[in-house]
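Showing subunit A:
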Amino acid sequence: MNYVVLTIFFLLSALTLGSGIMVVTVKNIIHAALWLISTFVGVAALYMLMEAEFLAIVQVLVYAGAVSILVLFAIMLTRQITGTGTRQLHSRWWVAMLTAAALFGGVIVPTVWQQGSSWDKTASDAQAILVQQATEANGGTRPEIIPVAGTEELGAALMGEYLLPFEVVSLLLTAALIGAILIAFEERTRRRRVLTLAEELALRKRGIVEPHDEEGAVVPVDAEQAV
Partner candidate 1 sequence: MTYWPVIAVDAWIGLVLVSIIKVTLILVGGSLGMMFLTWYERRAIAYMQDRRGPNRVGPQGLLQPVSEAIKTMTKEDITPLDADRVVHFLAPVVMLGATVLAFAVIPWGNLFPSSLRVGVLFIFAVTGLHTVGMLMAGWGSNNKFALLGGMRGVAQMVSYEIPLLMALLPIILLSGSLSLTDIVTRQGDWYGFGWYVFSPVGLTAFITFFIAALAEGERTPFDIPEADSEIVAGYLTEYGGMKFAVFYLSNYMTNLALCFIMASLFLGGGNGPGVTALGTVLGGLLSLVYFFIKALALFFLMVLIRGTVPRLRVDQLMGFAWKFLLPIVLVNVFSTAIWVAITRWGPQAQIFTDWFGEPASDNYLRYGVAIVVTLIINLLAVYAVMRINRRQPSDLTEEEIALGLAG
Partner candidate 2 sequence: MTLSTRKGTVNIVEVNRHDNNIHAGQGTLKGLDIVFRKFRKALFGKANTERDDTEGQFNVQYPEERLVLAEAYRNMPILLYDDATGQELCTSCFQCERVCPPQVIHITQAKHPETGKPVPAAAEFVLEYDTCMSCGYCAEVCPFDAIKMDHDFELSTADHPALDVHYTHLLRPVSYYEAIAPTMWAEVRDAALKKLQNNIKRRPGNIGVDHGQKIAGKSSAAAPKAATPAAGAAGRKQYTGPIAKVGTSMSEDKLARLMAIREANTGKRGGPPESGAHAIEADVATNAAGQVAPSDQATSGSAASKATGPVAAPGKNMSEDKLARLMAIREANKAKQGE
């Protein structure tokens, strides 16, 4: 047993699970999003522990750097910032609690722990084959470290074996990009353009006077027609 690895694993588990629990329980939705970032970083560290360096970095880059920022932006744009005073959980939250607990304690854990030994067995079988292959490749002597597929192999796989799924995913991303823009796009004519004082003055001098609404902001002519 390597206690250092174990300690690191337990620390990371505590970080991931603890901040995951905070994500679903804290009242302040912004705090929940910040805890979500913490969870993502914990998961990235787990990937690093499992020697998936590239994935760990993609996790930080995409999840902690982009997705969480998107979430924070959405929260701020929808102005439901603090959430204190309003209920964050709906009235039958205990049903959800029971479902989740039952799923965890009744289904997953027994399966995992019953199958755990056989998985270990298959794992050791696979390892034995791997070691054998590596030994042959190394010229008869057993290599000290089992080679693990890295970034180069991943890139080769994406460009070779998984080329079609890769293209499909990229198409999906493009479609999602366009769709998101279309859904969230606010029609320009509805927006109220507020001229600066200098612009308004210049327009007045040229005899172009635009209608004002009751708050004093200038309503462009095309907007008038649209409304």
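As a selection rule, all candidates are chains of the complex that A comes from, given by their letters.
Odds and ends about this structure:
Methods note: a residue touches a chain if its C-beta (ideal position, glycine included) is under 8 Å from a C-beta of that chain, and two chains touch if they have at least 3 such contacts; residues count from 1.
No experiment lies behind these values; they were computed from the predicted model shown.
Comparing candidates 1 or 2 against subunit A, the one that touches it in this complex is 1. Across the complex, candidate 1 is touched by residues 2-4, 30-31, 34, 37, 53-54, 57-58, 60-61, 64-66, 68-69, 72-73, 76, 81, 120, 123-124, 127, 131, 144-146, 150-151, 195, 198-199, 202-203, 206, 208 of subunit A.
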